[in-house]
Structure formats: C-alpha cells, structure tokens
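Only one protein chain is missing; all other protein chains are in place.
Our next item is chain A:
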Amino acid sequence: MDYATLLQLLDTTLRLATPLLFACLAGLYSERAGIFDIGLEGKMLMAAMASASVAFLTGSVWVGMFAGMAASLVLAGIHGVASITFRGNQLISGVALNFVASGITVLIAQRLFGQGGRTPPLAGDARFEAITLPLAEELRGVPVLGPLYAEVISGHPLLVYVALLMVPLTWWVLYRTRFGLRLRAVGENPAAVDTAGISVVGLRFAAVAITGILCGLAGAYMATALQAGFGREMTAGRGYIALAALIFAKWRPVAALWACLLFGFFQALALRPDVVEAVVQVKVPVPFLDALPYVLTVLVLAGFVGKAIPPRAGGEPYVKER
C-alpha cells in the first residue's frame, strides 16, 4: 500500500468517524449523568430525515440542520420525561424510541415526497460542501506532512471540524467547569448532588438535551454532508457502534475520539476491499469486511476490551430515600 492510498483511507476514516463521534459524545453526556441512552440510533435517524427534508424544502442546509437538531431533541425530551420524570426503564424507553424512529421517518418521507421513503437528492446550498483549509494547496508540496494536511485534514464539510472540536470542548466542560463536576457527580451518586441542594432532575434533563443536540448534528451530517439525502435506515446501526465506542473509551472524551476513529477505520476498510487484499495477500469477501465494525462492536460490548466501569448510578432512576 502506498502513501497516497493510506491517505485516502485515513480521509475516508475521518469522514465515517464523524457521525460516530457526534453520537458517542452525545451518549457520553447522557450516560455520565446517569441516563443510559440506547436510543442514539433513533435520534440520529430522526435528525437525518428531518434535516434532509427541510433542507430540500427550504434549499438551506442550515435550516435543515436546525430542523434535525429539533427533531432529535423531541425524542430526547420523550426519553427524559419517561426515564427522569416518570422513572421508567431507560433501556425500554430507548428501544421503543428506536422503533418509533425507524417507522416514522420512512412514513414522513414517503408522505412528503412519495419516493419510497427517501428524500429527493440534495444539491447546492441544501448540502454541506467540503471546506478547503487555508494553505492546503500551498503546503501540498511539503514532504509527508503536506499531503497529509491537504488530503486528510483539509477538504471536509464544516461538521467534521465541529465534531473534532467537540472533543476538547467536552473534556474541558467535564473536568474544568462547575457544570461538568455536577454532571459527573449526578451519574455517580445523585444523592450527593441532591443533598448539596442541586436539582438532580434539572441536571439530568440538561444532559439529555445536550445528547439530543449532538445526535441531531450526527444525523444532519449523515444526510446532508456524508450523503445527499435521507434513505430508509440510513444510520445502519451507527448509534449502537457509538455506544460500543463509548464503552471502549470508558466514558472519557479523548479516548472516545480514538475509539470512533478505530471504528471509522474499519468502516473505511470495507469500502476498499482492494487495499485489504493487497495488504493481507488473501481475497477477503466484502460482506466480511462490511461486518467488521459490527463484530468489533459485539466484542467490545461483550467486555473483551478489559473492565469498563460505567457511571455508578447509570440506569437507575433517582428516588429520594427516607
């Protein structure tokens, strides 16, 4: 494999890792606050449909993006009401919302556009276009680093950079701010937060709302940047992969970046069977490559990557004790 091919592979990795990264960080906020969210998938799907539809109808990708975030927030709100206000089972609520999203997205798209549950292809201002970073062309001539900058780092839609910036931002919020301290505390021991005179419910709703916004960005990126429109089940289990990455990363933001890049890399490999064949010298069936990220997900979820200790109060509704 030559350097140019490697760069192409890394470029694809970054593009494919972006929705995982948004969703993974989304899950991080929620789960750090003690609300398990298996419904990342549904929120992404909902956001993908909403953003593609609105972007097509208005011709503006920005309006589409905000519509996606709003749609995802609605699902997040339902999850919050079910699991925080009514202390329901968080897994069941999440699974139910995934089912709802899976059905209702196709229904709405079909009703709006009558194209078999798809949105019409997006073009022009209805899509996020690639951005060329400053000096990308000028530096292309620099050995090794120049092409890396021009090919891999530069030339992505805006949301890729937003996702990458979310990593240090999340780290800073989590470990350097009052909100972060309280968020981590409420996921570990809500009684400590409650007796300190802070609202457990308020904190958890804030976390769930952030999850909604980030899932919205993940979905909007899928439909208006990675691809040009919404298609049935287009998230293809990325919400679950993001959850696996979150566990892999042990609920830490910087580790989440590496975990998502790893999963993204496997997804990128599936698109380049020729490269895999050249490297391992064996013809690997494409379906096997397609399955790799999911196999890795199963392995991670089965606990093959060492002990991952979830936030202690995760999944438990908070009931004030006597």
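Basically, contacts are C-beta pairs under 8 Å (C-beta built on N, C-alpha and C of every residue); 3 or more make two chains touch, one makes a residue touch a chain; residues count from 1.
The rule we apply is simple: contacts and distances are computed from a predicted model.
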Discussion item. Please identify the absent chain by the protein name in its UniProt record; candidates are "4Fe-4S ferredoxin", "ABC transporter ATP-binding protein", "Molybdopterin-synthase adenylyltransferase" or "Sarcosine oxidase subunit alpha".
Written reply: "ABC transporter ATP-binding protein"
Practice prompt. Determine which one of A:I84, A:V193 or A:M234 touches the chain that has been left out.
Written response: A:V193
Discussion item. Using the document's definition of touch, tell me which of A:R127, A:R182, A:R204 or A:R238 contacts the absent chain.
Written reply: A:R182
Fill in: Contacts of chain A with the absent chain, listed as residue ranges
175-182, 184-185, 188-189, 191-198, 312, 320, 322
